[in-house]
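Each chain you see keeps its place in the complex, though not every chain is here.
When the chains are written out, they are named A and B in that same order, and each has its own residue count from 1.
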């Protein structure tokens, strides 16, 4: 067995590399971090080459790359540049994980939380704040699992754009847009849903209790906002499947705990092989083992 | 007992995080450093949140924050921003140490050095270069210990400003300003003092031998300038209480050794609990145990 230290290159699009991602990586088994801030697609090639040209193929699973940052779209372009710089055809590769702003692990945790209670196949699912990084990913996973998904936003146009992007990836999925600027729009969006995810901005209430109360089909509420007040009124951050008014409630801290487990398991997994890409779908699959 | 590694976030206001602070932290028990340069009050919140949201309350004493940098006033504003971002009411806190440019540990060491020989209560104390970061802190500690303190500067106005700032913190203290641009002013400032601290700029002589020689009350000279020539003529960097012309002399290396011990003890202490603030007074109190 190799005794080389497990080195994680933390590539962050923000000027200051995330301290959150650093601490989690260290606690999950990375022994040394090589942290880079302000990373751009056009600057990653020498970093990737430094990762793959320094150790022999049998030791390359002890080096890995984590891509983060608060600009999710930019981080995805960094991911593409990283993959392009790898040379898997010669065995010169390292495993890569993408989790900008925690969006992948959070979405995986949110959807997995629901799946532990209810199948999403043919369920009707509403994603409030569905145009943000986490909301989009929740919608993607739910649609892939066979749900009919409603993307809600205060601006219909943005919701429609997100729907188009998702359909480009999942052409046979059932995804539609909804506008929730008014309480009427909101009520219409909730009507007929079995599951509602709240993934709006931190500290913003996006669903009043009066709107979800008494909806006959509604079975599960998942709130992803940890900063008071909760995004979905009536759901507490620590709720872990408690039944309120006949609806199972899951709060942000409960989902956050699972998110942390997925994040740590993923970091550990990076060091098992040198050819993994742990992006949204792989992280969601990984969450099934928890 | 937790086996999580001891992680220190080193927040430095300078572009390049201090190598000095890094090496000392590593030698004092920090296992991993997360180093940040160019830190500003408005950029610390995500860093603090990364520190407090990643480990459970029982492990949070294994994460800590050190604030440094050559701009002492800016570092103090960073300290305020860090404390504001902590959430001690929920147990989500980490211990914090402030030592920009070594000013706190140096001042603590300088005053402690004197205290090992002589009480400062009712002593008359002169602080040459008293408007600089170290000088101000020496004056603060001496005044708090009951000394009558003279803040000396080549510019009287700056000395008066410093006196006002100190009196705002210590309203009942006895602190006054003195101008030392001329040898006459200098001689007047030294007259009647039992203790003189030299904390001027590196490599600048601020007190000629002829001025302090033969002052009947003078008992102790402490020079804090390690770069030749010594700030107080006649005091050698390695002087450790040697008597010269009837005066006990302490040089910069002697004070520096104690400063290093305080610095290391403080870093070690950061990892004992998760709710400490180690600022000037706490560091001075800590120095009593050495």
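In this text, a contact is a pair of C-beta atoms (placed from the backbone, for glycine too) under 8 Å apart; a residue touches a chain by one contact, two chains touch by 3 or more.
Since we're looking at a predicted model, the values are computed, not measured.
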Give the total number of copies in the whole complex, keeping in mind that only 2 of the identical chains are shown in place. 3
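Criterion: only the chains that are shown with their structure count from here on.
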Whole-Å separation of chain centres (CA-atom averages), subunit A against subunit B: 46
For subunit A, which residues count as touching subunit B in their complex? 16, 18-24, 26-27, 33, 35, 260
Hey, which residues of subunit B end up touching subunit A in the complex? 4-5, 7, 9, 32, 34, 36, 39, 43, 46-47, 49-51, 53-55, 63
